Each structure stands twice: as structure tokens, then as C-alpha cells.
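Only a single protein chain was left out; the remaining protein chains are all shown in position.
Chain naming follows the written order as A, B and C, and within any one chain the residues start at number 1.
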Amino acid sequence: MNQDFDIKIIDKALSIDNAYDFVLDSTCGGITLFVGTVRNHNKGETVTHLDFESYRPMAIKELTKIAASCQTQFETKKIAIYHREGLVSIKEKAVIIAVSTIHRKQAFLACEFIIDQLKLNVPIWKKEYLMDGSHWVNARP
Amino acid sequence: MNQDFDIKIIDKALSIDNAYDFVLDSTCGGITLFVGTVRNHNKGETVTHLDFESYRPMAIKELTKIAASCQTQFETKKIAIYHREGLVSIKEKAVIIAVSTIHRKQAFLACEFIIDQLKLNVPIWKKEYLMDGSHWVNARP
Amino acid sequence: MRIKCFGIAKEIINQNTLSIEDDTILSVQDLRRYLENQYPRFSQYKSFMIAVNQTFALDTDQISSDDEIAIIPPVSGG
Partner (left out) sequence: MRIKCFGIAKEIINQNTLSIEDDTILSVQDLRRYLENQYPRFSQYKSFMIAVNQTFALDTDQISSDDEIAIIPPVSGG
């Protein structure tokens, strides 16, 4: 366990305060957070809710690799990554990423890098429920 | 008053929840926050606390211009900017910026633009208290 | 050999874990061929990955029944 990282996949509401408190560090001048929320529309269709599934141990491993890469590339101090699992309603938080760094530019770069990598490579899947059915996102033939 | 902006200079603890709740919007998929905290060191010297002073009406005007420019440049949905005034301790929040957008890239760009502009052009001054005295930051001859 | 299934893969196979008894499956590529033969819908999803021991695997990687193997459809977290 790397004590600079707090990486969790959780089936309850995500807390920005917990993420902020974890990364807060008296040597750091800047904390950047990204919060991904559930939108009520996607590609013109009304979304009623989402259901997230993860391959949890592998997802945690992949997120840890991404965080470690931020320590090297962006000299981050502390990183929290929380992702939701199970049913999530509109406006709820699906993901929280928090990063502290000595200088703020690096915090923005690291935070954006993490969410970009998460969306590309971390084994988590989203099932979107519409008014007239449901489908796994990105999995249309 | 533009109802897409919540811009405040406050002499009490700043709340991330308030900023987040203001910008949260069911059409938005991404919220980016920047939190500037008080560091215990600056340029090798131990900082004990800070004292912020502002030209409050002009600072609010300038921050509103910056927020309006984000709506044009980055198509932001909602923006909250809270800045602390008066005495602030180490690890306390000096500034919170929260931005919601439809697509996340724009939220990162807007959030960074706001903090960069705030530090350059908004009439707020920081007095740094060290172990052996105090000085206005950026105001050494 | 037991294969964990997620997302659309779970729906195609209609179960969380697929058990395969087939001595000719020695590599990730062999497993892909097996899946595409048994479950033709997989042919439509060219971009699904195979993870071996919780790491993305290459088609040439060897696999055995001791490995933890999973089908990883296109991810959509965040």
C-alpha cells in the first residue's frame, strides 16, 4: 500500500470531503478535484439512472498504476480516487479525483490525466438506463 | 446579477460543499474544483498564517468579468468563486473555484484560467506572517 | 479454465463465470478463437481485451487453468 494514495470503489455515496481531507497537506498550495456526475441526457436520449460494474481488484491495480505514474510525471503529493459501483441516480457523483501538489499547474495536469486514463483503461463498466431500455455504454457493435 | 455565477469574498471558513452544490447541474457531466490552501513554507521561510485584504467591490467586479469570459471562451455552465478575507491559518482554504461544463476538458481549462487570472488581476492582497515578521506578498521593492 | 465475465460479455455468455474444459486453449489468441466460435456475438466486438492475473494480456501470452482470466469489454467508467 502506498500511503500517498487513497483508491476506492464504493457502493455508497462518494464524499468530496473525504477526498479533500486525504490529499490536504501543509506543504501543498493547490488541490485540484474532478467530480464526474450523472447527466440526465446522453446523445439526445433521456437517462434515468446508471449501473456501474467493476472488476474491482484489477480496477484498483490499474488506478494505482495511474496514480504512481502521476507521482513520477507531475510530482504529485497525494491522490484520492473514488469510483462508484452499483446503481447511481442523476446528479449523483460517479467518480471523484483529488490531487495535491506543491505548484498548481501540476495538480491540473495530473487530475486531467487520471480521469482521461480512467475512462480509457480501467475495468469499470456503465450500464445506461433510458426511458425505453438499457445498454452497456461503449459496447454497441 | 448573473445567476450562473456565485462570487463571494468571505471572512469565515470557505465551504467546498456550497461551491459544489451551486455549480451542480443535471445537464453537466463534469465539475472541476481548485482549492488554494495556505502553505506552511514559502521560499524557504516558515509561514505562521496569512492576512488577506481586498478592495471588495472591485474584486467582485473583476472576478465577474473573468467568469463571464469563461462562459464565452469555454462554454461553462456555472461558476463559483469564493475568496477568503482576514486572518487565515495554515492548511485553511484561501480560495475555492468550482466550474461545471457539459464536457470535462472545458472545466479544467476554465478552472485554471480563473485561478491564473485571479492571481494576476484581482485586487486582493496577502500579508504573510513569518516567525520573525510580516510582509505584503509581491510588494517587495 | 474459469473465465470471469463483465458488462456486455456477461450478457453474451449469460453468466458471471464461464468454465471451459479444452486442452487446446494455450494462449490468449486460442481463447479468443474459442469465444468467437462458441458465442458468435463476440465477433461483433473486436475491441474486447483479455486480462490474465488482473493485467491486460497480449494475444501471444500463454494461459493455463491456474491463471485468473477475465474478458474485458470496452470500458466505460467515470
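Keep in mind that, in the parts below, contacts are C-beta pairs under 8 Å (C-beta built on N, C-alpha and C of every residue); 3 or more make two chains touch, one makes a residue touch a chain.
Here the structure is a predicted model, which is why all the values come from computation and not from measurement.
Partner chains of the missing chain, restricted to those shown and counted over the full complex, are B.
When the full complex is taken into account, the listed residue touching the unshown chain is B:Lys61, out of B:Lys8, B:His41, B:Lys61 or B:Lys105. Interface residues of chain B facing the missing partner chain: 36, 52-55, 57-59, 61, 83, 94-95, 115, 118-127, 136-139, 141.
The definition used in the following text is that only the chains that are shown with their structure count from here on.
Rounded to whole angstrom units, the spacing between the C-alpha centres of chain B and chain C is 48. In chain A, 36, 115 are the positions where the chain touches two or more neighbouring chains simultaneously.
Residue positions of chain C touching 2 or more other chains: none.
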